[in-house]
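As you look at this complex, bear in mind that one protein chain is not there, while each of the others sits in place.
Every chain is named by a letter (A and B) in the order it is written, and numbering of its residues begins at 1.
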Amino acid sequence: MLALYRYDEFDRKFLEGRVAQYRDQVRRRLAGQLSEDEFRSLRLMNGLYLQLHAYMLRISIPYGTLSSAKLRGLAEVARRWDQGYGHFTTRQNIQFNWIRLEDTPDILAHLATVELHGIQTSGNSFRNITTDPFAGVASDEIEDPRPYCEIVRQWAALHPEFSFLPRKFKIAISAAGEDRAAVMIHDLGLYLRRNDQGEIGFTVAVGGGLGRTPILAQTVRDFVPRRDVLAYITACLRVYNQYGRRDNLFKSRIKILVQSLGIEKYRQEVETEFAAMGDEREALALPDEAVAAMQAQFAPPAYADAAGDKAALLAAIAAEPEFARWVERNIRPHKQPGYSIVVISLKPPGRPTGDCSATQMNAIADLADAVSAGEIRVTHDQNLVLPYVRQGALYDLWLRLGAAGLATPNIGLASDIICCPGLDYCSLAAARSIPIAQALAMHLAKREAEIGPLQIKISGCINACGHHHVGHIGILGLEKNGAESYQITVGGSDNAQAALGGIVGPAVAAHEVTATVDRLIDAYLRLRHEGEQFPDTYRRVGLAPFKEAHFVAR
Amino acid sequence: MLGHPVFKLVTGNRLRDGKVVYFAGGSTWTPTIAEARLVEDGDGAALLAEAQAGPPPHPAIAPTLIEATRDGNRVVPMTLRERIRACGPTISHYGG
Partner (left out) sequence: MLDRDGSFRPDAWRHLADDEAPAAGEAVTVSFKRWQAEPERWSDRTGPLGLRLPNDVPPAAFGPAATRFALIALNFPRFIDGRAYSQARLLRGRFGFKGELRAAGNVLRDQLLFMVRCGFDSFEVDADRARAEDWPQAFREFEQFYQPAADRGEPILRQRLRSWPTAAE
């Protein structure tokens, strides 16, 4: 029994109807009945962008959860309608770079058969609701956030009032002590909590975002009871829809509204709206039975008694150092004794980060069926996860992953880089990002054991899809006098102690990036105390030593 | 490319498949930049108007004037972005 949401008749009909509607919109566009201006927001509502070389289709992977059937469905898109691969993004989605408009109705019809779509992965409305890739299996979570993600997803799906917001709207939900969903950089974030009476509710934070003006989210209300959360979010959105700026594309996110009103005034507007909602609040109320019914959809698989697996695992670790290294770096602790969370690296040094071939997708789908209850997760670090692997199966899994080029033991290390597509693909980009990531990964892989955990994040333009602001080391591609140049920041962080990085010096040329990053890492290694990760050292010593390391006398 | 004269040409993305195309004159759009119609700087606006003309559905989305120079038989766009559009991504990726 799959431990994820399955469509019922309503969901299927909803999606079929939208696919048919889109097919007709494409027909009208190709027949000249719709101008590009009129068609653009319609195709964006289904995730279809026009990029440098072709259309790009972004498929939503709700809260980063896939079944093996869905993953095979994505592999089929790559194989049949693209160039044999897909790219996993920093919002737990997947992108295909070489799509033809005329194929898109068939592609969406095919995806509908595996309960996938591109609805609201673009445009000025809700984007993918993202969460912890270890949801449901992490030992530090209060409750599985995914049922709530699915509830919010449905509430947000083609919402008639909020389909033409001032700008895109990204929601993240976290339910653990450690924030693995980067909530603080989202337009609206929910932290699942228990109050003193033990009731479940959410801290609602609003106004985070990166890009031109990176800002961390601020708390609007400390505790919204679970029953009221959809009504409260509605109030937050209604204020934004009315007052968010529409005159300037670069000032239209909710973070700008919260900044210009101030959090107190924004909160006041939300609370006024919420208090006046009346019948609507009741219509949106989430009774306990509704939540329980949704939670039943996400009930975990039947775990085996795997307590005895430990001995076999330890023996394999002792016998094979390479396997030991992979276990050390790519396995995470699981709430169920005898089980592990396996992170599959899509970052073999030298390859575009987050890319996955159709062959690999099918291999992972088969492995998921074999050892992970048929389920796969996507992280916002552009890696994949098998969430239910018993420890006795790890060695065999490692061998099979290795055969498919998927066993790079670098999770969380220097070569596990986050990188956007950049100027090689993206029409918004100022500079290329993938070649920078490739060169850095290949260089740093040699010393990453020594360095330890390090998050490098690279964006090809100010839109910050690579989340460079919150990288331990962040790299931003710029264009200066027709040439690519790269501005480097240090000390960012996207977890519960979220922070924005500080700029260490003037932008450098592409061929200088690796050496500059090397010097910054050297400075960190020189200065760090026992057990300190990069952000800890930065908080202790400040920007100055890194500015010094950045600078090279000419 | 000092000393090379700079020409204007029109590029867009093909409506039906998004492919990069260049205006070759008349109502023809070609994916091969060497076949693009090149004009002197001052004739750019007229070229763009010609490229944009025609009844809907227009075959190319967002026709735009760009600059290029000639290097023998090759037409070389002035900006890195347009060179990448002409030649494809500068990195290799997975196939199959």
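Note that a residue touches a chain if its C-beta (ideal position, glycine included) is under 8 Å from a C-beta of that chain, and two chains touch if they have at least 3 such contacts.
In this text, all values refer to a predicted model and were calculated from it rather than measured experimentally.
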{"item": "Contacts of the hidden chain among displayed chains", "value": "A"}
{"item": "Touch criterion as defined above, residue of A:164, A:250 or A:551 at the omitted chain", "value": "A:164"}
{"item": "Residue touching the undisplayed chain, where the options are A:198, A:278, A:482 or A:531", "value": "A:278"}
{"item": "Sites on subunit A contacted by the missing partner chain, in the whole complex", "value": "1, 8, 10, 13-14, 17, 21, 25, 28, 33, 38, 41-42, 124, 151, 154-155, 157-165, 230, 238, 241-242, 246, 276-280, 283-284, 286-287, 289-290, 292-294, 296-297, 299"}
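The working rule: only the chains that are shown with their structure count from here on.
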{"item": "Averaged-CA centre spacing for the pair subunit B and subunit A, given as whole angstrom", "value": "35"}
{"item": "Of all residues in subunit B, those that touch subunit A in their complex", "value": "13, 15-20, 55-58, 61-62, 78-81, 84-85, 88-91, 93-96"}
{"item": "Subunit A - residues contacting subunit B, complex", "value": "29-33, 35-36, 50-55, 79, 83-85, 99-102, 351-352, 355-360, 423-425, 429, 432, 434-435, 438, 479, 482-484"}
